[in-house]
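Removed from the display is one protein chain of the complex; every other protein chain stays in position.
The first chain written gets the first letter, and so on, giving A, B and C; residue counts start at 1 in each chain.
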Amino acid sequence: MQQGKIYDSFTEATADIFDGATLVVGGFGLCGIPEKSIAALQEQGVKELTVVSNNCGVDDFGLGILLQSRQIKKMVSSYVGENKTFEQQYLSGEIEVDLVPQGTLAERIRAGGAGIPGFYTPTGVGTPIAEGKEQKQFDGKTYLLEEGIVGDFALVKAWKADKLGNLVFRKTSRNFNPLVATAGKVTIVEVEELVEVGELDPNEIHTPAVYVQRIIVGTDYEKRIERRTVREA
Amino acid sequence: MQQGKIYDSFTEATADIFDGATLVVGGFGLCGIPEKSIAALQEQGVKELTVVSNNCGVDDFGLGILLQSRQIKKMVSSYVGENKTFEQQYLSGEIEVDLVPQGTLAERIRAGGAGIPGFYTPTGVGTPIAEGKEQKQFDGKTYLLEEGIVGDFALVKAWKADKLGNLVFRKTSRNFNPLVATAGKVTIVEVEELVEVGELDPNEIHTPAVYVQRIIVGTDYEKRIERRTVREA
Amino acid sequence: MATSRDIIINRALQEIEDGMYVNLGIGIPTLIANAIPNDRHVMLQSENGLLGIGPYPLEHEVDADEINAGKETVTAQKGASYFDSAESFAMIRGGHIDLAILGGMEVAENGDLANWMIPGKMVKGMGGAMDLVNGAKRVVIIMEHVNKYGESKVKSSCTLPLTGSQVVHRLITDKAVFDFTDAGMVLIETLAGLTVEDIRAVTEANFTVSPELERMPVGE
Partner (left out) sequence: MATSRDIIINRALQEIEDGMYVNLGIGIPTLIANAIPNDRHVMLQSENGLLGIGPYPLEHEVDADEINAGKETVTAQKGASYFDSAESFAMIRGGHIDLAILGGMEVAENGDLANWMIPGKMVKGMGGAMDLVNGAKRVVIIMEHVNKYGESKVKSSCTLPLTGSQVVHRLITDKAVFDFTDAGMVLIETLAGLTVEDIRAVTEANFTVSPELERMPVGE
């Protein structure tokens, strides 16, 4: 319920994100990222963030802008290759990075939200990822123990929300967003469209309202495309 | 793809289910159970089944009919209280039962389908369920190790399928079905309606076609109600 | 005169605050749903995959595909959502449900709960209870204070196999309300008409008495 979930401004919705907080952030590349919440964080000026997100944006868009303003202390990602600012800060030791296989990252976030503190996966066995991790055999095969992730805040981008916080995502902009929505102590969702309660088909809701603490409507989404590939008619 | 997924008869779709097989079966109580596939199994006569399913039907409907014909050797369930045949066979030692907390059962089936051999859960710590299970501390709290479940066959009831095997479930008849669909070496799905490819909105598919090996259309669903509760107008 | 059940339900109702997501166990807890005042907007979760349980259906609305965890036909309220069982228990285990109100057979002074099996009797199963008591943010148990032989169900330690270890936040009986704190079990309310001494007389568990002890309001 909590009709009071709806916020009027991104400034207000992100105001209590504190220095040193862990943020879990939705999106894949620049697709489905909470671009307005990220921009608000740059304005807000919070520092020393640990950010769990599959990628780190590009130099001047998405999470990349928080790198430029030196607000991120550590990234937990599967791929950070699209970002020169990242590369500079990484090589100079300004930023820490914890590289996590994409499937493991997705499962760790889902596990965190689902109250599962740890699980075993075959991914990474025999690779540098296995270093320092507990291993265990099941049916004669070796698996790594990986831990669930819960953030102080989760930043989510959805297509539509109803006023209770039920969410629907669009096409591949869904990606990490539904898992991220479950894994924040406070989950902040920006949406393109806010609809009345009852307008979403209960059979087709991707994220039930229980996971959502704050909803804000964004306007003028840039939705930048990283690789515009087209075919001839 | 595999346009050849569509079967004309339940007899054919369940013909290779073998004695001693492990079946993972969808449904909660009598809601969303693959009632036609279960009936076909009774006719087919397969024996010594291990059945993983939240409940065991009632005496004369659902999985209960396989108890009556003594085809089940072991049930893995969270609640079996609606069934007198079960009670008799259990007390006489004819049938084994492995009681698993409902959330753990759901997660074990999901884990099996997702290639996760084991995970930790707080559920059951300090109870008889914990006996013989490995325990581990995370952040000073104790958790139990539980293992993923994969069946030789999964029996699923869906509302609609397209001809590729994309599935949509209806209301609370969804329950265990989407997880069960992922956890069979062979997943057999019975549906009320088969639609053309492209008729289901790709954004609203509950189970992607990749999990489905066989599809059969059922007719004249009984959908028996266990507790018909109504209010006055 | 209010029955034990009425007293328990009325007191349990006070636990349900506006805006909460709540799971009500099968049996007596389910009855609480009908008593929730209209001005308290809550969403009731049913662990078989529904958030936003509505009232029982009218005769013509009955739908075999829409039941609650007690297998009763229900409806969905506006703003409800359906989901699968793994998602449902992710929601429960992950601490997203504000409150679970469940029945009990025994509660011990350390917050242990037993409510799923009696040795020697046919064990029907724990259903979702073990997940709920370990997952919900707050676990409130409702039960009669004594059994039919007049023996205390509020124990120094449970004699029945546990459903959960140190999981109860609050216990509501027909005679008293207790909280379970780091400092042990605390009597916070007595039923109108009963004194602290009356409660001690029917309670096996050791407990302290809250300084702010109030009389427990009877549903009148």
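Heads up, the rule we're going with is that contacts are C-beta pairs under 8 Å (C-beta built on N, C-alpha and C of every residue); 3 or more make two chains touch, one makes a residue touch a chain.
Here the structure is a predicted model, which means the values were calculated and not measured.
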item: Chains still shown that are in contact with the chain withheld from the display; value: A, B
item: Sole contact to the chain not displayed, among A:65, A:80 or A:164; value: A:80
item: Residue among A:5, A:36, A:110 or A:214 touching the omitted chain; value: A:110
item: Missing-partner contacts on chain B, residue numbers; value: 1-4, 110, 112-116, 162-164, 166, 182, 197-198, 202-203, 205, 208-211
item: Residues of chain A in contact with the chain not shown; value: 28-32, 54, 77-82, 87, 90-91, 99, 101-107, 109-110, 121-129, 159, 169-179, 206, 223-233
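As a convention for this text, only the chains that are shown with their structure count from here on.
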item: Maximum inter-chain contact count - chain pair; value: B-C
item: Inter-centroid spacing, chain C versus chain A (mean Cα positions, whole Å); value: 35
item: Distance from the mean Cα position of chain C to that of chain B, given in whole angstrom; value: 29
item: Where chain C touches two or more other chains at once, by residue number; value: 76, 82-83, 89-90, 92-93, 134-135
item: Residues of chain B whose C-beta touches two or more other chains; value: 107, 121-122, 169-171
